[in-house]
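Notes to accompany the following structure.
One protein chain is absent from this view; the other protein chains keep their places.
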Amino acid sequence: MNEAELIEAFKAQMREDPDVASAVAAIRALLEFLKRDKGETIQGLRVNLKNAIETLSGVDSSVAVSSGGELFLRFISLTSLEYSDYSKCKEIMIERGELFLRRISLSRNKIAKLCHTFIKDGARILTHAYSRVVLRVLKAAAESKKRFSVYITESQPDQAGQKMAKALSKLNVPVTVILDAAVGYIMEKVNLVIVGAEGVVESGGIINKIGTNQMAVCAKAQNKPFYVVAESFKFVRLFPLNQQDVPDKFKYKADTLKTNRSLTEEHPWIDYTSPSLITLLFTDLGVLTPSAVSDELIKLYL
Amino acid sequence: MAARGSGRRGAGPGGARGPDPQEEPPPPLQAVLVADSFNRRFFPVSKDRPRVLLPLANVAMIDYTLEFLTATGVEETFVFCCWKSAEIKEHLHKSKWCRCTSPNKVRIVTSDLYRSLGDVLRDVDAKSLVRSDFLLVSGDVVSNINISTALEEHRMRRKLDKNVSVMTMIFKESSPGHRARCQEDDIILAMDSTTNRVLHYQRTQELKRFRFPMSLFQSNIETVEVRHDLLDCHISICSPQVAELFTDNFDYQTRDDFVRGLLVNEEVLGNQIHMHVTAEEYGARVSNLLMYEAVCSDIIRRWVYPMTPEMNFTDDETQSYTHSKHNIYRGAEVSLGHGSVLDENVLIGQGTVIGSNCSITNSVVGQNCKIGDEVILDGAFLWNGVHIADRVEIWQSIVCDEAEVKEKVKLNPHCVLTSQVVVGPKISLPAGTVISLHSPDEEEEDDDEFSDDSGVNKEENKVKLKGYNKAEVGSEGRGYLWKADDENEADEEEQRQSLWGPTLNLEEESETESDLSLGSEQPDSRTVSPQLDDVKVFQNEVLGTLQRGEEENISCDNLVLEINSLKYAYNIGLKEVMQVLSKVVMEFPLQQLGTELDPQHYCVMLIPLLKNWSPVFKNYIKRASDHLDALSAIEEFFLEHDGLHTSIAKVLMTFYQLEILAEEMILFWFSQRDASDKGRQLRKNQQLQKFIQWLKEAEEESSEGDQD
Amino acid sequence: MAERGGRSGAGPLPSRETPSDGQAQELSKEEKLQLRKEKKQQKKKRRDEKGQPAEPSLPGHPQGQPPGAAPPMLAPVPSEGLAGSEKPAVGKSKAELRAERRAKQEADRALKQTKKVESTPAAAPAKPRLPPSEPQSMVKRVPDHVQVDDPAAQRRLAKKLERQQVPLRPDYGAKVNLFSHLHQYSRKRPLTQQMSIPSTAIHPAVVRLGLQYSQGLLNGSNARCLALLQVFRQVIRDYSTPPSEELSRDLVAKLKPYISFLNQCRPLSASMGNAIKYLKKEISGLSSTLREEEAKGKLQGSIEGYVREKIHLAAEAISKYAFEKISDRDVILVYGCSSLVNRTLCDAYANGCAFRVIVVDSRPRLEGRDTLRRLVRKGIRCTYVMISAISYVLPEVSKVLLGAHALLANGSVMSRVGTSQIALVSKAYNVPVLVCCETYKFCERVQTDSFVSNELDDPDDLIMPGKGGAQLRNWKENSSLRLLNLVYDVTPPELVDLVITDLGMIPCTSVPVVLRVKNVEQ
Partner (left out) sequence: MPGAPEKESGLSEQIEAFVARLKRGGERLSSEEAARQTVGLLRKIIGHGRWGNAGDLMVLIRKEGKRMTVAQPSETTVGNMVRRVLKIIREEYGRLRGRSEESDQQESLHKLLTSGGLSEDFSTPYPPLRANVIEAISELLIELEGTTDNIAMQALEHIHSNEVIMTIGYSRTVEAFLKEAARKRKFHVIVAECAPFCQGHEMAVRLSKEEIETTVMSDAAIFAVMSRVNKVIIGTKTILANGALIAVSGTHTLALAAKHHSTPLIVCAPMFKLSPQFPNEEDSFYKFVSPQEVLPFTEGEILSKINVHCPVFDYVPPELITLFISNIGGNAPSYIYRLMSELYHPDDHEL
């Protein structure tokens, strides 16, 4: 399976199911790749997969993809440890891979179930940009006869907020779109903040659409709870100290990176929010305090 | 008798000799719960549901009472029911109290013959149900008092001076003007603050000034305290003697009769009553709708903690609530429309659906109610399954089960819609409206609970009131307005009054009216019973009057006037009037011509007299007790004149035919076990037996008549 | 020494009190004075024996709570004085007496000095163009009632009092180390017990007032100040200048004992301090040419004026300003009972502002109930909670409105204890905190914590009434148990958003500005 096919597979995934997280799409694609892989040894497989992941992140430079890729690699190596015989090992991998995919497909509902109890009747919620998980959570809350209203930042440059607003008004939840600049203004009105995340880093902080950080800071200043909802496959082995420290490949779109213009006048697409600003993370592994995240990652990678 | 004996004996040495420390452990605490109020304050509401089952914050009153008893350590409770006993039984059997695991064994005793607390206690005594000190409460008491200390004191007192103290009444400190202080039960009492002994006890209602007997202050008690800051919790710790005393004195109808009786001739009986005052805990009795309102909101405001809605002490899963800020309680799957605000002190039952933009404050909403949009509820008490259409306003009113209020209806304060009533659309009920499916005049038929307002001009009522008056209940309304039309103004007054306590119209109340409104509590509002000699004089006076009446045949009304004036002149209680009157009348023939004459002759003489004076009797014989008084008086007479035994049947017959005495009462009187042996053999007399037999049959067929 | 040892070792307080009280009754005033002299004498002797500096730290010394482990009981000043020095009181040589007299005179002179210094700040504003916060007010003497632990100061106080024929009030019960520099009186033993009534020295009206203070019948700095001025008016009315005396001098001198008497009953509030300062200035400002009647009339007038503009009009102005800040559907949290805040709320409500009030209250005073009753009577919707429950109610609160006892020059607010706490929690829930305070309560003092200058109320108040109080009832027997009943606390400026004064709304950091302006305009 060559790059073109791989990319095609990846794109296909995204196309046929718009609701799928890019990480999941990547993993699916990789699984596909694994099935078709002709290699004879684990090592060979690893090398090929590495390249494959490279190519994928070439297509979509988001944290999610790389985290998904890493996860998959880790998964391969873990399984390979258990079984020596390659072919046996491979089918186990494929079987488990499917299982894994099935598991994480449930994760959003799990999160919704955990999180919607935190939304009280009559709550005013502030959220940022477009996040499928947040949407799912709010849906769950609305279904459980809770009355709440939502403020959404329109989130320049791609106006993802508008999309979210539409989705919410379909659930006939009263929703207001506000300027990105109005976060500080609106904060004293709201009861809690919920955002999604592209990636959850080791420190327990998150990497998400630009503007999240400022929202978190405002929330802290006004002592409002700042909740993050993210599936566990978004956990990524990365420890940014500050915004500078976040690798450029995540900050900018893949195509902008290709056109090797100086990035100084480019707008970054994501920012880093430090764990101290986060109240709780809701994942399919349960409700975690930021410090619990690294615990999970350590368990997985060490 | 026993009581008196022991009372005297104990007075002397008992006090000196302290209690020996090693006593056998106190026997398991028992309680007597009277699940009937023996009045019809809650009519027409209690026509559909017995009073003790009316929901307070969606839980039946009696459950609160039972929870109170259980929490305070009662291990056996006797529930006495009369009116709608079947329903109460059923309720209790369903409740957790009758589970095998319940620490408080509940035994239900029912009889349709109970007409007052007195009867119940007499029965307790007859059946000898209580073994030792017991708690006496009525089924509408809400309280979280822990009586253990009071009980301790009580037992100690009884041990110290041999059973002189028969009863400890429990009061709660609450300054006058407190909402939970029911004006009717408002009392002023004098106590000995060292021994907590009650010296004088008096109801303050519509009394401008209070009289205290001089003896109070002349007595050697140095620390007399006169208190008006007490709220009667209607909880009392009684010794078995109490029951005996009730048996001994047949005229005791209510606890207040008892208390007053005991206090007045204390030196005779040698019994004392003590009191226990609690400051922290809560205790109140739902004696009218105002109290209903007050107690309800006190429960919501958690004054009765731990008996709060979300605690769900009845273990009834449909009664589970979540409590949140501002005392908002929500049952399971309650759904609120957008923009609806629950302001404060609101309880909403399971499965209720509330539309959008409603505002609800200080209200209780039952289970499975449907409430439309833009509804305003303030101080509203909706029971289960009520339907409220859009834009309805309800202020301080009660809407009973399955009632329906159509759109744009406005209920002004103190309205009552009993179950399944429908009102509206687009009308505004004036304050104090009472609407029921039972028309006010159908009472006389389905009148198990015998009581006062018997047939005030029922004839003309009979004619009208078939079909509902649209003007009153709205175009789609169903239900009769419980407000009789102009010619009996009093009746209406009484109706509203009896439901919502007196605060509504405290203006002039004629004697009869307050009788009506106060039901069986009525005698209390009169002052201490007069000295005997007074009665004697009064009797002679009455005799004189009647004689003159006979000679110059004065109209009965005038006679009544005369007698009334005499009554006031000598300050005689209605009870005494009753007895005296009947006595005089019975003796009249003997007065006329020589003492001894044979039964037939006597009857011949008597019956026409009765016929003439029947209006007089009618005027006085109103309430259940009056009948009994009359009967007892008659019985007394016949006991004195053995010669005339045979004619008793005839006499009673005439009374019955003249509709002076009601058959139930005669039967009841007859069925009293605890008459003296002479009385028994009097009852043996076969004409009487026959007569009673005949009555019984008559009653049966009449009741059959009711069914269809 | 020996005698001291005996004293410190003495049993529980009552046993020690009774003799002293007994004497208080039977001894005539002269005798008392006599005894006092004795006491001082001995003290002096003792001081000579051992160096001044060592003294305060000596364990079990009558005054001066030593740091670290406290001795079981503090011996109240006069009682021990009496208890200690009866026997030697009998025999006494003339020489000694003379020596004493001399010593006394010296002391008086010294005192006069200090008095002068003290009175300078009052005079200072008279000098034009000079801001008040200049050197003099810095060297201002520390008031006696905050240096109970300094025996020297105490002796000075005692001396002063006795000269003014004002009895010294005994301290009561054991004090918390941290507050050993403050007085702690018992309500059950008011000052007047040790006074012969009618007292020649003190005007009956003042005595009554003093009692009202010490019994806590008069609370709130406004009320206390008003009462004080009323009494002074009466005093002035009844005053007549003795021959060969000048009113402006003599009257001031006459007032002094009254003031120190009141101070004994309960330490003066800042408001009273300012009022007195003002009055003194007025008196001393009187031109000697005036006839007595005119002078008295003038004083009466100026007092009335002070009351009118500084208190009544000020309150009016403040409630006007505050009204701008109260809007419909507000939920306003108030604490304790501040006459000013109450008035403000009632006015706002009368002007048709629909708001809710949450009344916060605290043991032992429970003044909040008073507020509650007043507001409810006006028809305002109220909620009532204890101070421990504020973090439960605060989320719904939109503004916090607090009264003040005094505003200090460094911008901190001195007010009923608990106020600072409420300000703190409100900040945590970012609810704005507003303080209402008339400008006449501003004072030059600076203070950073609630310890240095504060007031201790009767510790017995902490005992729970009713059956709950069992545990604490006999706390005096328990040597290692102390009860702390603090009266005021100091709210740091950063916790207060704004102060509403009769001059408008100001940040509390600009208190000194106001002070300067005031002083200039005077």
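Lettered A, B and C in written order, each chain numbered from 1.
Quick note on the criterion: a residue touches a chain if its C-beta (ideal position, glycine included) is under 8 Å from a C-beta of that chain, and two chains touch if they have at least 3 such contacts.
All values derive from a computational prediction rather than experimental measurement.
*Asks:* Using the touch definition from the header, name the shown chains in contact with the chain that isn't displayed.
*Replies:* Counted over the whole complex, the chain not pictured touches A, B, C.
*Asks:* Quick one: which of A:89, A:104, A:152 or A:167 touches the chain that's been left out?
*Replies:* Touching the chain that is not displayed is residue A:104.
*Asks:* Can you work out which residue in C:208, C:237 or C:363 touches the chain that's missing from view?
*Replies:* The one listed residue touching the chain not shown is C:363.
*Asks:* For the chain not shown, which residue from A:7, A:20 or A:287 touches it across the whole complex?
*Replies:* Within the whole complex, the residue contacting the unshown chain is A:287.
*Asks:* Of B:111, B:324 or B:469, which residue touches the hidden chain?
*Replies:* Only one listed residue reaches the unshown chain, and that is B:324.
*Asks:* Which listed residue (C:372, C:401, C:436 or C:508) would be found touching the missing chain in the intact complex?
*Replies:* That would be C:372, which touches the missing chain.
*Asks:* Which residues does subunit C use to touch the chain missing from this display?
*Replies:* Residues touching the hidden chain, for subunit C, are 68-70, 176-178, 362-364, 369, 372-373, 376-377, 381-393, 416-418, 420-421, 424-425, 428, 449-451, 462, 464, 468-469, 471-472, 475, 478, 480-486, 489-490.
*Asks:* Name, in rising order, the residues on subunit B that touch the hidden chain in the full complex.
*Replies:* Residues 70-71, 100-103, 144, 172-179, 229, 279-282, 294, 297, 301-306, 308, 311-313, 320, 322-327, 344-345 of subunit B touch the chain absent from view.
*Asks:* Even though one chain is hidden, which residues of subunit A still touch it in the full complex?
*Replies:* 71, 74-75, 78-79, 82, 96, 99-100, 103-104, 117-118, 120, 232-233, 235, 279-280, 285-292, 295-297, 299-300
Here is the rule we go by: only the chains that are shown with their structure count from here on.
*Asks:* Need the CA-centroid distance for the pair subunit A / subunit B, whole Å please.
*Replies:* 71
*Asks:* Taking the mean of the CA coordinates per chain, how far is subunit B from subunit C in Å?
*Replies:* Computed value for the inter-centroid distance: 61 Å.
*Asks:* What whole-Å value do you get for the distance between subunit A and subunit C if each is reduced to the mean of its CA atoms?
*Replies:* So the centroids are 64 Å from each other.
*Asks:* What residues of subunit B sit close enough to touch subunit A in their complex?
*Replies:* Residue list for subunit B touching subunit A: 333, 335-336, 338.
*Asks:* Using the touch rule from the top, collect the residues of subunit A that touch subunit C in their complex.
*Replies:* 188, 222-223
*Asks:* Give the list of subunit C residues in touch with subunit A in this complex.
*Replies:* By the definition above, subunit C touches subunit A via 428-430.
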